[in-house]
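My structure is below; once you've seen it, I'll send some questions.
One chain of protein is taken out of this complex; the other chains stay put.
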Amino acid sequence: MKTVVIGVIGADVHAVGNKIIDYVLTEKGYNVVNTGVLSSQEDFISAAIETDAKAILVSSLYGHGEMDCVFFKEKCEEAGLGHVKLYVGGNIVVGKQDFNKVEKRFKKMGFDRVYAPGMKIECALDDLREDIGI
Amino acid sequence: MKTVVIGVIGADVHAVGNKIIDYVLTEKGYNVVNTGVLSSQEDFISAAIETDAKAILVSSLYGHGEMDCVFFKEKCEEAGLGHVKLYVGGNIVVGKQDFNKVEKRFKKMGFDRVYAPGMKIECALDDLREDIGI
Amino acid sequence: MVRNKKMLIEEFFEIRGEILKQWNTGSHDDLDIEKAVAKLKNIPPHKNFALKLREAKKNGVTLIQPRAGVARLDEHIELLQFLEKEGKADFLPSTIDSYTRQNRYQHAQDGIDESEKKGRSLLNGFPAVNHGVEGCSKVFDSINVPIQARHGTPDARLLSEIIHASGWTSNEGGGISYNIPYAKSISLEETIKNWQYCDRLVGYYQEQGVELNREPYGPLTGTLVPPSISNTVAIIESLLAAEQGVKNLTVGYGQGGNMVQDVAALRALEEQTNHYLKLFGYEDMFVTTVLHQWMGGFPSDESEAMALIAYASTVATYGGATKMITKTTHESFGVPTKEANAKGLRASKFITNLVKDQTMPDSIELQFEIRQIKKEVDSLIEAIVREGKGDIARGAVKAFKKGLIDIPFAPSELNYGKILPARDLEGKIRILEFGNLAMSDETKEFHKAKLEERAKLQNRELSIQMVIDDIYAVSNGNLVQQQINSQLSDKRVKL
Partner (left out) sequence: MVRNKKMLIEEFFEIRGEILKQWNTGSHDDLDIEKAVAKLKNIPPHKNFALKLREAKKNGVTLIQPRAGVARLDEHIELLQFLEKEGKADFLPSTIDSYTRQNRYQHAQDGIDESEKKGRSLLNGFPAVNHGVEGCSKVFDSINVPIQARHGTPDARLLSEIIHASGWTSNEGGGISYNIPYAKSISLEETIKNWQYCDRLVGYYQEQGVELNREPYGPLTGTLVPPSISNTVAIIESLLAAEQGVKNLTVGYGQGGNMVQDVAALRALEEQTNHYLKLFGYEDMFVTTVLHQWMGGFPSDESEAMALIAYASTVATYGGATKMITKTTHESFGVPTKEANAKGLRASKFITNLVKDQTMPDSIELQFEIRQIKKEVDSLIEAIVREGKGDIARGAVKAFKKGLIDIPFAPSELNYGKILPARDLEGKIRILEFGNLAMSDETKEFHKAKLEERAKLQNRELSIQMVIDDIYAVSNGNLVQQQINSQLSDKRVKL
């Protein structure tokens, strides 16, 4: 059973999607470690180290994702988690922006997969299977 | 008391605006001769001749105005009505078009004043006073 | 004199021969009636209007249909496909252009040619007669939902022949509803006869085992029409259609603005249509209702227009209409683009879906309005029956002449044209001037009291100015307009 870490980054308290992601991924056979809302980069990273996670799924709904995710990849690498897949989804920037550009920005920051607003967790299941199996 | 001819041109049966125009212009002190809906160019012209009208207010709501108004000015001139002011209003072309261009097209056809969709008859009262008095 | 009597099949075919000669497309092979029957029998149920309505009624849902039509065939097909795909239209229309509606096929042809030349549609609809069975069948083949002709044609006999033979399984119209609001001086007898023909055609198909849908046109002039008046016309036209053998009927109503009155109107319409059909002996009738989103002057602001569309959709669904005709945010400007049309559809469907599990709860107010409408309709129909000495076709002609029934703001000279409607304090449409309208004194007093209540509270006179203000009202964002200062300070200001 593969472990994934999920959580909502920064000063973000949007809890509903997080609860659903937890439920859906568990149903699909993953070992889900949920750091909940208001999680710092450190919260994600220590959870991933402790549980030998294969992927970290960052949620950011409230718009500050761009600021909250700066250097996340670098910190993962420092912590020896360079191999862990990094996903981010929700409403990760402020406002309705051209998603292609947004995706590029986040990929440059080191995220492996970047999801547009409205892409529910169900849309990422195939990617997850492909990247880390079940 | 100045006489104006009003009517709805072509195969157009939109009657509501026409009835209101009749009422409002009469209230404002004009002698209104109303050819009603489904009026041909000839209907307008003979009414204007018979009543010595100072202006002809053509309504076209249904979109065929562009076709129905072709050579109207020329026919007026032939009938000796070159001096009569020609107005057109309503929804005079098909669809939501750039009104500046529409206005140009109709001015080129010889109309003195051209009104955009939503310009109620009340919006033309000042123009009418300026052009022919009351 | 016109009679509400089923047309003999011999007479029908005799006229048919003449009709098909009216324009060259009438000579197409597929207009062979047996061929047409065979073709219609082959249509899969999901493309048959009548059957899809039966299913929708069973499921208690409100399906949506846009208005749409352009001059050129390819562009029209593209438009319809777009509305099916992007707008998720449940039914498609072909709105017919105004020249065709007046049987001016040469004008229509000029319009097509001119449109081809300019590369944009100069006609306000689809000239189906000119495109003929050839073109109309192509339209039918290129879509996956049922299609209907929507027009306003006093004499739609050739048009009806062509569309049905092309697989179009519904036709809108009626001898009254496509005359009084759509013509100036064509006699009612003539248009009723014309539409008896169109109905007889559908009745003939029915006898051959092909069920087609017919839809009397409900909203009439679309402008402050009191529910009892449009409902009466719908019922009369239903009876006329039933006599000719039509079985599948959709009666229509144009949104008035007050939700309770609108829901009441829809309920009364369905109940009384069924009631009168039975009363007059027509069995096995299948009746559905259609709500037309606001048919009067639309607001020009697109957000406001969209809000009105959504509000109308709420009313249709709460009122249990089986179908709804949608509008667009371009309504106040001109024929909409396909994109604008699809947006109106999407907004509409969102609401019909969202509120499909709800109906307006029963209430004293609702019951009162239903009863009021029914009472008025009963009294109008009684007058028509009396005038016709039992024959509603003859009765209708006479009643219109005397103003016993009267449609506000209609262009037709055959209409008495004396009634004036206005809104009461809650925005319900009431009658200010009755002319000769066949209504009881009690009803008249009721309407008067309602309007006086408003006049008093708004501190204004009961006058034609109130009517005009009410005509402008919705496009200005109100239902019950306050007095408008006629000395406009800024002439370019939206009234």
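When the chains are written out, they are named A, B and C in that same order, and each has its own residue count from 1.
Convention: a residue touches a chain if its C-beta (ideal position, glycine included) is under 8 Å from a C-beta of that chain, and two chains touch if they have at least 3 such contacts.
Keep in mind that what you see is a predicted model, and the values were worked out from it rather than measured.
Shown chains touched by the missing chain in the whole complex: A, C. When you scan C:81, C:208, C:314 or C:337 for touch with the missing chain, the hit is C:314.
The chain not shown here is touched by just one of C:10, C:283, C:362 or C:441, and that residue is C:362. Taking the whole complex into account, chain C touches the unshown chain at residues 257-260, 299, 301-304, 306-311, 313-314, 318, 343-344, 346-351, 353-358, 361-366, 425-427, 474, 477-480. Where chain A meets the chain that is not shown, the touching residues are 10-16, 19-20, 23-24, 27, 36-38, 62-64, 66-67, 91, 93-97, 117-118, 120, 122-123, 125-126.
The rule we apply is simple: only the chains that are shown with their structure count from here on.
Common neighbours of chain A and chain B, by the contact definition above: there are none. One finds 65 Å separating the Cα centroids of chain A and chain B. Rounded to whole angstrom, the centroid-to-centroid distance between chain A and chain C, based on C-alpha atoms, equals 54 Å.
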